[in-house]
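All protein chains but one are shown at their positions in the complex.
By letter and in written order, the chains are A, B and C; residue numbering begins at 1 in each of them.
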Amino acid sequence: MISFESDYIMGAHPKILEKLTETNMEPLSGYGTDKYCQSAIEKIKEACKCPNAQVHFLAGGTQTNSVVISNMLNAYQGVVAADTGHVSIHEAGAIEYTGHKVLTVPNHKGKIDGGELREYLHTFYSDDNREHMVFPGMVYISHPTEYGTLYSKCELESLDNVCKEYEIPLYMDGARLGYGLMSKETDVTLADVAHLCDVFYIGGTKMGALCGEAVVFTGNNAPKHFTTMVKQQGALLAKGRLLGVQFDTLFTDGLYEQIGAHGIEMAEKLKGVLRKMNMSFYLESPTNQQFVILDNEVMKKLAKEVSFSFWEKVDDGHTVVRFATSWSTTDEDIAKLESALKSVLDN
Amino acid sequence: MISFESDYIMGAHPKILEKLTETNMEPLSGYGTDKYCQSAIEKIKEACKCPNAQVHFLAGGTQTNSVVISNMLNAYQGVVAADTGHVSIHEAGAIEYTGHKVLTVPNHKGKIDGGELREYLHTFYSDDNREHMVFPGMVYISHPTEYGTLYSKCELESLDNVCKEYEIPLYMDGARLGYGLMSKETDVTLADVAHLCDVFYIGGTKMGALCGEAVVFTGNNAPKHFTTMVKQQGALLAKGRLLGVQFDTLFTDGLYEQIGAHGIEMAEKLKGVLRKMNMSFYLESPTNQQFVILDNEVMKKLAKEVSFSFWEKVDDGHTVVRFATSWSTTDEDIAKLESALKSVLDN
Amino acid sequence: MISFESDYIMGAHPKILEKLTETNMEPLSGYGTDKYCQSAIEKIKEACKCPNAQVHFLAGGTQTNSVVISNMLNAYQGVVAADTGHVSIHEAGAIEYTGHKVLTVPNHKGKIDGGELREYLHTFYSDDNREHMVFPGMVYISHPTEYGTLYSKCELESLDNVCKEYEIPLYMDGARLGYGLMSKETDVTLADVAHLCDVFYIGGTKMGALCGEAVVFTGNNAPKHFTTMVKQQGALLAKGRLLGVQFDTLFTDGLYEQIGAHGIEMAEKLKGVLRKMNMSFYLESPTNQQFVILDNEVMKKLAKEVSFSFWEKVDDGHTVVRFATSWSTTDEDIAKLESALKSVLDN
Partner (left out) sequence: MISFESDYIMGAHPKILEKLTETNMEPLSGYGTDKYCQSAIEKIKEACKCPNAQVHFLAGGTQTNSVVISNMLNAYQGVVAADTGHVSIHEAGAIEYTGHKVLTVPNHKGKIDGGELREYLHTFYSDDNREHMVFPGMVYISHPTEYGTLYSKCELESLDNVCKEYEIPLYMDGARLGYGLMSKETDVTLADVAHLCDVFYIGGTKMGALCGEAVVFTGNNAPKHFTTMVKQQGALLAKGRLLGVQFDTLFTDGLYEQIGAHGIEMAEKLKGVLRKMNMSFYLESPTNQQFVILDNEVMKKLAKEVSFSFWEKVDDGHTVVRFATSWSTTDEDIAKLESALKSVLDN
């Protein structure tokens, strides 16, 4: 069965697997002190045009959010996120587990609006009772968002300005950053991200790695003894090489960009098919996740031939579903989806 | 200056102070093992008509919410509360500090609706992704609410039914319970509360005690070694007598009811004055907290002669303020408020 | 029955109760913003000869240790304490509850030795694996210790020097500080404590208050938004006046010193009686707690007439017990103890 269920259905991009195999029998020191981690760090700093960046590798997205957010907040602070943010809903309370509240603001197709954020912070600091409330201590955004949408450079600048005004860091969850950077509709580069965010992560897992995310602190602002706290939260791999080798490969000869570009190319083809079939889009997404409203009968029939993700109920007869492309999606997958859709809709 | 700022502006009810003085030189064992704690527990069990209740004394409201909620939830669970709930907003993240999320549902004049709660729980258990989400593990209500409103017996039964259906405890924050029980408009008794809630607390601080809240577990459901966890969270007083003597007094000869009744009587007189002055009520409150919308100019002038609490901004020219009565409010206070209001409005 | 069980068997020192009664009907603002808290703070600063001190009031000792330690440590740090320290053993894991390890060093009659502390820190910083270990981030001492012993000024200076060398704060648990300051055998004044410690607390509960401890940050080093974190940990009393009035009284006309002096005078008489009866002391204590090794048969008989605390088993036939004096101990109590002891030993 063909699968558009997610961008982590396959193993690793073949080049990553090759490099893991090639370096397998080199004895290397542990805990991220090996030469591949070091090389990957240098390449990421260069790709970000941020020579003073501090880069750390972690294994997964929720882990990264948890370790970064909890260690950048003071005890009296929480993190501001869209009410649709991954940290708000789908991480089983990982942020609260570390003792911090997620303070939600309304989303606009998954995004936080800079003006609303300023108003939120202004209101907080105008409240006489604020010493009895959780202080907003960081802003979390995802890019692409959980709905595949993207911030424009101007929108990121607006968020950055508000954060600077209130002296709190801006943090970007870049689980799918590569698909965002290679979207046809973005004006945001990796260097822009590094310039506008105080900390962000470059997602590996959904971009062809077996696991791994690269956290980038852009302003010499990594918390002191960050490695100790990574260890403390159970997030330090003994064989740090597993992460180093993968990111070294992703940032060699433009592989990360190629993976993003391929996923986007396939997403454009997917959108073409869905439009051709008169599918109703839940919203316009310029990245690798496409959200479509299906009649429940159609959904059930289609599910027998194609995997996709159930997203949310619209009404008793309709459901939002997600189709995701990735580095591994092929023209053949798209063609099969088209034919499956046709066959379901014709009956 | 007269003060309607809160129901904790004075020291203790005179009878409490007398009893503290009377018992002061009796040597007693520590940590809540003394005879006054024991006596207070028995009286509370009787007042609740709940012979098997387990009663523990704590010092303050946020502490009580934090200790009770964190120790009744499993790690994978959060507490459901109205978005206006005290635990949601005004406890500086005390629940999150213990590692648990506060899951908010919309309030209706401060209250949670049983039907909406059922729908919320149903939606949660219908979500395929729920293993990646925080499980609703308890329902928190305040009675009276943060807006002075009250649940009817029927509304409490509805919440109780939903909680039983989903096998999660119903917890009532009774910081001002006594004012609620003595309201002219309630059909809920203390025995009803004990019957319908799995755990609740009887507020002391706002009902004439210097400090202290009595937690009542109604179904032999106190967490094992609860005292150890009270100690662990820094909430165990060495001189437990301070709490025992106060609650023993409050539950002797109907003092708790008298205090509630007096606060309510004064609130009714206050409402009379406010109505007479054509004040605009933010909402109808049948208890000791009254919320009024004031013109900002009026507010400023009045504030020079009377203390009250700023609640929230309505628009650029108007503000919601709170007037609270209590056991200590006098007819003279009400008369002075009337004359101050008159004088401000006449100018 | 007479009781030497602890120094918190009675209610409040009469002067405290008088002042609570006297001020009871003054309307005051909440959460420690009232004038009695302010007055108490000023008096404490003066008593400490530390004009820039920041003073906060909390309700109990474990709570104070937990709030202070957790908010002064970084995430990667733990607190160093004697293996007999209250935080190490008798607080139900309150420090660990906040996410931090208690790192123990050997005690010498309850005390930490400065030289051993330096060696401990030196060893830690010499360990290649230290990034995988908990960093020592604070030193906790109790004075008097859990065994009633006292640091000399020279010993405190030594600890202070080591802490300065390693740039970590020195914190003193002064639950019984007043008895320490008034000991016949001390050369340490309250001003010395304020000068040598980065933060300490002046115990109230065991010095005649109903509850309450005053935390003193001596170097303008209170954590930012400390009140918010006090609230977050459930430790902020609505009626802050309860603490303010008590400490204002304790620091008026030398009451705190008088209470300490009386407790010590009674302890000296107690020691006299115990010596006269040829009791065997577990160690020499110059303060209000006296530890004696009793034959188990004697212990059982004595326990019928006098309350004291079981401390620890020595061997199958002998037990260490504690007799504590306080502000409330009388000559009559001592005389009754003597006669009870005589009668038990004669049989």
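Here is the rule we go by: a contact is a pair of C-beta atoms (placed from the backbone, for glycine too) under 8 Å apart; a residue touches a chain by one contact, two chains touch by 3 or more.
As the structure is a computational prediction, the values presented were derived from the model and not from experiment.
Note on the undisplayed chain: of the listed residues A:I44, A:A59, A:V105 or A:L150, the one touching it is A:A59.
Within the complete assembly, A:A235 is the residue of A:L156, A:M172 or A:A235 that touches the hidden chain. Among A:E5, A:E116, A:E157 or A:E338, only A:E5 touches the chain left out of the display.
Within chain A, the residues in touch with the undisplayed chain are 1-3, 5-6, 8-12, 14, 17, 20-21, 23-30, 59-67, 91-94, 97, 205-206, 210-211, 228-229, 231-239, 241-242, 307, 328.
One chain is missing from the display, and on chain C it is touched by residues 75-76, 78, 89-93, 96-102, 128-129, 131-134, 310, 313.
What chain B contributes to its contact with the hidden chain is residues 70-71, 74-76, 99, 131-133, 135, 223-225, 227-229, 231-232.
In this section, only the chains that are shown with their structure count from here on.
Centre to centre, using the average C-alpha position, chain B and chain C are separated by 34 Å. One finds 42 Å separating the Cα centroids of chain A and chain B. Multi-chain contact residues of chain B (touching two or more other chains): 91-93, 97.
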